[in-house]
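One protein chain is absent from this view; the other protein chains keep their places.
Coming up: subunit A.
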Amino acid sequence: MASVALSEAEKVYIMHGVQEDLRVDGRGCEDYRCVEVETDVVSNTSGSARVKLGHTDILVGVKAEMGMPKLEKPNEGYLEFFVDCSANATPEFEGRGGDDLGTEIANTLYRIFNNKSSVDLKTLCISAREHCWVLYVDVLLLECDGNLFDAISIAVKAALFNTRIPRVRVLEDEEGSKDIELSDDPYDCIRLSVENVPCIVTLCKIGYRHVVDATLQEEACSLASLLVSVTSKGVVTCLRKVGKGSLDPESIFEMMETSKRVGKVLHASLQSILHKEESLGPRRQKVGFLG
């Protein structure tokens, strides 16, 4: 993971501040940095979103392609995740340097979506056992300033909200061979419901307290973190401890309660922003990287 080298004095300074619920940039332990979300940034995808969390910059593109359903789930489509840690973030990611981190993040994304309720996969089915929609969710990490998992999960949720899958009809003729017909109207499409899509809340343990949305400097001070994937209703879908330090069970339960609290607020504000952006309609001025 991209990291920054801190001296002992700086680490002590950060830790003492956190004990008093005061972080270096003035936030409290449960406050997020300012998040900027914009959807529909890349036009030849089915859906896309860009999230800027402090200096962490993530771009997600979703492409819908037709494929065969998996054998054990013939009535459902599926999602495929791919994370590209671009060399833009740090020169260490050049060539294959970013592959390890990319695989780790992709595996975490697979895990948090690996349940029946996150995304309704049955809407992605076209005809059982033969055709289904496969959503390729591609994450591009452009700049890294701590708290990658949270930013990526917010971006994935926003991109899935923005995804428009063309409506298709299966026509069967007399001989029994099937033909897939795309609807004529380019605006006729199915949208996914992202009510139950989870977001990851990362809690880093610094000293005796834990902080939400750690910057790179704070991550360097923390020995252990807990990744909790929580939905808008407060349901936890995945839990994972990372880092080389250890956590005692009491802390883990405390951190889970914090994550549920923080997660609900995060989901509520994200939903309101996405709906507000949607209500501006096609005349919305797209800013992208030019703003």
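General remarks:
We adopt the following convention: a residue touches a chain if its C-beta (ideal position, glycine included) is under 8 Å from a C-beta of that chain, and two chains touch if they have at least 3 such contacts; residues count from 1.
In this text, contacts and distances are computed from a predicted model.
Only one chain is not pictured, and the protein name UniProt records for it, out of "C2H2-type domain-containing protein", "Exosome complex component RRP41", "Origin of replication complex subunit 3" or "Autophagy-related protein 101", is "Exosome complex component RRP41". Note that of A:Lys63, A:Arg111 or A:Arg191, the residue touching the chain absent from this view is A:Lys63. Here the missing chain is touched by one residue of A:Ser7, A:Asn44 or A:Ser177, and it is A:Asn44. One of A:Glu76, A:Asp138 or A:Glu277 touches the chain omitted from the figure, and that residue is A:Asp138. Contact between subunit A and the absent chain runs through residues 41-45, 48, 55, 57, 59, 61-63, 65, 82, 84, 86-89, 91, 94-96, 136, 138, 140, 142-145, 288-290.
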